[in-house]
Structure formats: structure tokens, C-alpha cells
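Yeah, one chain of the complex is gone here, protein chain that is, but the others are all in their spots.
The letters A and B name the chains in turn, as written, and every chain counts its residues from 1.
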Amino acid sequence: MSGKRKKIVAFLCNWCTYTAADLAGTSRLKYEPDIRILRVMCSSRVDPVFILKALMDGADGVLVGGCELGDCHYQRGNYYARRKVAVAKKIAADMGLDPERIRLSWISASDGPRFAEVVNEFTREIEEKGDTPVKHEAYV
Amino acid sequence: MIREIPRVGVYVCHCGANIAAKVDVEEVARFASKLDFVESARDYKFMCSDPGQQLVVDDIREKGLNRIVVASCSPRMHEKTFRKACQKAGLNPYYFQMACIREHDAWVTEDPGEATDKAKELVQGAVSRVLHHESLVPRTVDINPNVLVIGGGIAGMQAALTIADAGKTVYLVEREPCIGGNMAKFDKTFPTLDCAACILTPKMVAVGQHENIELLTYSEVVDVEGFVGNFKATVRKKPRYVDMDKCTGCGVCNEKCPAKAISEFDQGLSKRKAIYSPFPQAVPNTPVIDRDMCIYFKKGKCRACEKFCEADAIDFDQQEEKITLDVGAIIVATGFKPFDPSVAERYGYGKYPEVYTSLEFERVNNATGPTEGQIRLKDGRVPETMAIIHCVGSRDKNHNAYCSRVCCMYSMKYAHLIREKTGANVYEFYIDIRSPGKGYEEFYNRVQSEGVQFIRGNVAGVTDKAIGEDEKGKLIVLAEDSLSGRFLRVPVDAVVLSVGLEAAEGAEAVARMVGISQDQDGWFNELHPKLAPQATPSDGIFLAGCCQGPKDIPDTVSTANGAAAEALSLIMREKVEVEAAVSSIDAERCMGCRQCETICMFDAIEYDSALNVCVVNEAICKGCGLCASTCPNKAIGVRHFGNEQILSEMEGVML
Partner (left out) sequence: METCSPFIEVNEAIREMGGEDLNNCMQCGLCTGSCPWRLVDGDFSVRQMIRLAQLGLEGYESDDVLYGCTTCGVCVQRCPREVAIIDIMRSVRSMIMETGAIPKPLQAVVGSIHSNRNPWGEDAEKRVAWQKELEVPVFDGTQEYFLFVCCTSAYDRRSQQIARSMVKILRAVGVSFGIIGNEESCCGESVRKIGAEEAFQTLAAKNLGLWGEKGVQKIITTSPHCFYTIREEYPGEDSPVQVQHYTQVLASLLAEGRIALEEPIEAMVTYHDPCYLGRHSGVYDPPRSLLTSIPGVEFVEMDRNRENSLCCGGGGGRVWMETKAEQRFSDLRIQEALDAGARILATACPYCITMLEDSRKTTGAEDKIEVLDVSEIVVRAMGL
């Protein structure tokens, strides 16, 4: 790994993916340090506006993490999250932002290794894309 | 409302070396001290310790802090601790925010420099979030005083009895026809060698008769809803086809039934009838009809049991039933299943009839088992030599990497029983003897002095290919004795495989249902491995016995009592504080579109047609935030997870 670190913001649901991130920690799994984790109670809390704002503020990537479909602590929140993320991608594309900088993953609470894997994968993808053009073009 | 000027205190925890070894905590504190509105920033060895918390309390009082940020472990771990500290100092607990620099940083980042940078940004995020926090008053709700126990092994029984004795109602759900779990199959128990039935039967009877225990056998929990203090569990009662109220347990039906099936309880070593009780002392002693084996169900006639039942208890029309239970706490005690050794070919299990699993051997030893407690080969001979192989499926990364903890001890129990009952020579093949426990090492010594041979070597194979005369007709166990460095061929009459323990069948479904997690091996995760071993991250859900990892009976019983005590301590509180972080709708901005009402997964939103606005019922709202992210007018806020709070944290971590 070389060069400057990327800015990756992650919105993780409290019950599954955030717990998986905790588990990755307790299992001492090492992963790329670019990610900044924010806790929300459910992935359905993630407003497309959050995602777009993150990208417009210069985030290189945004990860949304929720429970496996069917396992949402609030029953069906992640189905809504799936739609919201799709909307965010669509709007991002319309705005000229790269929708591939947005990723949605289902990671169950017991899957620490999967969390580390997803972070590494996503970080690598973002690395390959390079810095977000946003800060250079000075979005308003 | 006039907002006071924020005065933030930041505390960076070393967590011993857990954080400090990776993150330059002093540097992080120095960085934090320069952030806007930060009054004081310091680092400390253990923030969660009493003096650590006191630091926060004193600073709030002395320095007039009104916002607190602690950078340490996950909020899932200690958020409550620090909220309490704030409260103690008179600060509303919601003026607190945690930055997770241990699980999400120190433990997962390779490079110290990068870990320190990440910690700084996480702290910055927390500081900018806490500026937008609001004072909230936690809501309280009544706690339902009933407890649900899932699994009726010794763990579930013990937990149920302890709670019932305290005068509270317990629902004990067991999926088998009777309670007792694995222990009911044993003959003797190490290290004291008391007979399992002698100590277990009275307990089973006590459970069956306790006025505060409602026993639901042959039943499974299929759904759990709700939250701490107010769970709703749906239980599916499988039809027994025998009326429990009428049946006297006389056993005539069993005698008269013409259909035979393999006895699961005897591990396949004997036969049972289609209408059966797993074993004579079963609680409850009402038999069940095995629908797949019953001639009447298969062919439409027979009903022999019905003809002979004087109590008129047979009921072929019984249907599956679903009932719902309201409970305040749930104890999970689903236990374990033995490792299946047929996947490890080299032991010859399934190929040679004289290779037994330990659970099979328990039945062989048991007076109610297939040989009435006598150790006999399949042809009826008394064995002259036997081998016991330790660690089958355990301490082996090809199967289960962990040590199953009880196998060394129960193996030595067998060695003793074999010596006692048959005088046969016994060889124990082990990797390391693990005998930590009261009287355990002494038991090891006792068995050695009884003439049992211990061979330190992981067995390479069991074969019937004889070389010499003395091997003819025997099973030959092949292993290096790693202490003498010699390769041994040990001819024996029978082999017992000391199989390890694995999480029970269906554990995953249980975990999903009650909202707890499993570790990589399938065992349920406790809230804290040392300090909260019976609690789970899901409030109101507790663990007992082997469902959280292999244990012997003494430890199982202790954890069961521990879980019972925690459940009791919860329900005795009568009221529980629940998250204040629920939604609220700003009537000024709401345009009455009713989208939130449609999508709310809990029906917590109602439409007020008079005012043309939607209103949140806070008692029902669970705070998921779906409505807030859906409202087209941004009229809905989630307390503590409001747009401002989340976005300011986001800006903070990105700076």
C-alpha cells in the first residue's frame, strides 16, 4: 500500500455490520485504515442525502452496511436501504459523480472476517479509481 | 431554549496496551485539545475503571464540562458505563459520545502512524457530533416478569428452577419429547462418579412438578419479537398424538405397539417403538407417536395403542399448535451436539462395528441402555483390551480447532469404568491431558494407578489388517508414542472415540431469532468473555451452558445460575429504561403525505386527519430511522440520530 490514504465513510447498522466491525477488531483482523465508521441504528436510516453529501464533501467512497436480507433487526429495514442506495447511485450518476464509489454490503454480526474482506476489497477498488475529482473541481 | 456554549471534555483511553501500543494516545489528546469548544483533553490508562470514570465526574463538576467524548472501545461495550458517569455528575447522559479507537482502529490497523491519524479523525468526528447532541429523557416501560428458557438440558433446567424458586413464572421449551439433554444419556459423571440419573432425575421431576414452571416439550420457539422486558415468543407445539392430561404414563401403548424404529436416545444402538418415551425415567412421561414410523399413519390401520389405552389418551387427530408467550427475559440453553467422526476416515467409524463414539459408549454403560450397563462387544464377548482415542474432531484445524474441554475427563471416566466392570486393559491415546478442575488431576492420577496406560500420540489410524498372530481378529490402533519416539501397533477389541462438542443443530436459527451472534465455531457470543459471560449484546437475552462453548456439568450449572440471576435481576426491576432515541415529527414541516405511516415497520405512526399531520407513537417506535430518511420534507427527526448529528460526525471524520 502506498501513497495517500483515501477518505471512505461507512454507515453501518448497529445490529449487524457495526457488530461485525467490532468482531473484526476483537479477532485482531488487520484491514486497510482508510475507512471511517459511523454508527446508525439501521441501514434504512441512511438517507440518500447522506451519501451524496459525503461524496460532494470529497469522500472517495461511501460504504453502507446492513444485516443480511431477512435478518434486519427491524424486520425489513435493509430492503428499504437497498432502494435508497439505488436511488443515491442514480442521482450521483445524474450529478456526474461516480456511482461505483458507493457500495452496499450485507454483513452479519458474526462475520468479522467478511467485514475485513469487504473493507479491503472496497478500499482497493477506490484506490484503483484514485482520488475523487470532487475537491479539484470545487463543487458548490 | 437558549443553548449554552458547549464545553467539551475529551478522554483518550490507553486500554492498557490495547490501544496505547498502536495509537499515540498522548498525541491524540493533544490534537483534541486544539479542537473548537474542547475545554480539556487528556489520556488515561483505563477509562472504564472507577478512577477513570471518576475523572469524568470530577471534570464535569470542576471544569463545568457539558459535553463528554471518550475515545476507547466500542460503544456497544461501554457507552452505558460512561453515560452513567455523566449522569452521576449531573449531566444528561445523552451529552456523551464515544469514539471507537480500539475495535475499529488500534486492533485492526497495521501501522502505528496510520492508527494514530485514524484515531484523531474519529475523535474529531465525535467532538463535532457531540456539539449537536440534545438532552433526552430515557423512557421507562414495564417489564413482563415471566422468563422463557430455550433448551431443557441440565443448563435450561437449572436456570428454570432457580427462577421458579424465586417465585417467577418460567416457560421451559424443549424440542425433544422430554427434558434432560445430553446428561440424561450418561451413566456416571466425572470426577466423582456419581450416577447421572441419581442426580438428574430428581431435578427433572422438580422441573416437571414446579408450580411456576410451564414445561413445553416437543416444542420449538419459532419467532421472537419485541425488546428487553417485553418479548413476544411464538412456540410451535408438535403434536404428540397423546393427550398429556389423560395419559398416566403406564407404558402399555409402548408394549403393544408393533412398529419398530431406531432409538435416537440410545444413539442407534437399540430399537424403540413408534409410540415411545425416550427412556424410562423421562419427564414428562407421556409418550409421543413418531408419525413417520406409525403403521396407522402410514397405512391407515393399526391403532393398537388406542385399543389398549385405558386412559383413552391416544388422540390421532391432534394438530400442531402455535402459542405466544409474553416474557421479559430469555435464557438460551440449547447445548451441544457431538462431533460426527465418520468424516475423519482414519478412525474407522462406521466401518468397524467395534468403534464407538463416546455418546454411544455412555449408553453402553448405562443401566437403561442397550446392554443394560454391561460392557460387551457386539458378539456378546467381554472385551479384554480397549483403546480410547482423545481429541477426535477437536484441536484439529481440519475439523474444530478448539479444545472441547470435557473429553479428557470423560475418557478417563471410561477407563475407570472399563477397568472396574471388565478388568480389560485400557489404552488412552491423548495429545495433552487437560484436567483443570476440582478433583480432576486427582482423578487422572487415580486412573493411572488403576493400571490404565496413557500413550501420548495422536492416532494415525485404526485398522483390522493384522500382521502378527496376536493381531488376528482385533482392531489395531496405530500411533507414535511421542514420549518414547516409538511407533506402536496396539491390538484391541474395541475403540471409543472421544468426540468433541459442536454447537447444537439449529443454533444459527436460534441466534437469528433472538438477535445474538455466533463465533466462528457456531457458539453464541457473550457480551464480554470475562466480565459479562452470561449476558449478550442483546439486552434481556442470556446464555447458559454449552451453547456458548464446551463445558462440564459443574460449569454448566454455574452458568445456568448466573444466567438465572441476571434474568431475575432484570425482571425484579419491574421497569426498564429504553432508548430515548426515537423519531419525532415536526408538525410545522409535515405535509401529511403519510409515506412514513405506510412504511413504518411497527405501525408506530398515525395520521391525524384533523391537523393533516402524522404523529409518532413513542411507546411503539423502535428508533430505526426509516421514516426520517424517507420523509420528503425532512420533517422527521430521530433523536440522537438526527441529520445534524450524523452529518456533523461525518464532516468531522473527513476533515
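What we mean here is this: contacts are C-beta pairs under 8 Å (C-beta built on N, C-alpha and C of every residue); 3 or more make two chains touch, one makes a residue touch a chain.
None of the values given here were measured: they were computed from a predicted structure.
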{"item": "In the full complex, displayed partners of the excluded chain", "value": "B"}
{"item": "Residue in contact with the excluded chain [from B:52, B:457 or B:549]", "value": "B:457"}
{"item": "Residue touching the undisplayed chain, where the options are B:166, B:252, B:377 or B:431", "value": "B:431"}
{"item": "Full-complex contact with the absent chain, from B:14, B:395 or B:434", "value": "B:395"}
{"item": "Touch criterion as defined above, residue of B:478, B:532, B:565 or B:615 at the omitted chain", "value": "B:478"}
{"item": "For chain B, residues in touch with the removed chain", "value": "345-346, 391, 395-398, 431-432, 456-461, 465, 478-482, 485, 487"}
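Heads up, the rule we're going with is that only the chains that are shown with their structure count from here on.
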{"item": "List of chain A residues in touch with chain B within their complex", "value": "5, 7, 9, 11, 14-15, 18-19, 21-26, 28-31, 33, 36-42, 44-50, 53-54, 57-59, 71, 73-77, 80, 84, 108-110, 113, 116"}
{"item": "Residues on chain B engaged by chain A in the complex (per definition of touch)", "value": "74-77, 100, 102-105, 107-111, 114-115, 117-118, 121-122, 125, 511-512, 515, 517-520, 525, 537, 581, 599, 601-602, 622-626, 628-630, 638, 641, 643, 646-647, 649-651, 653-654"}
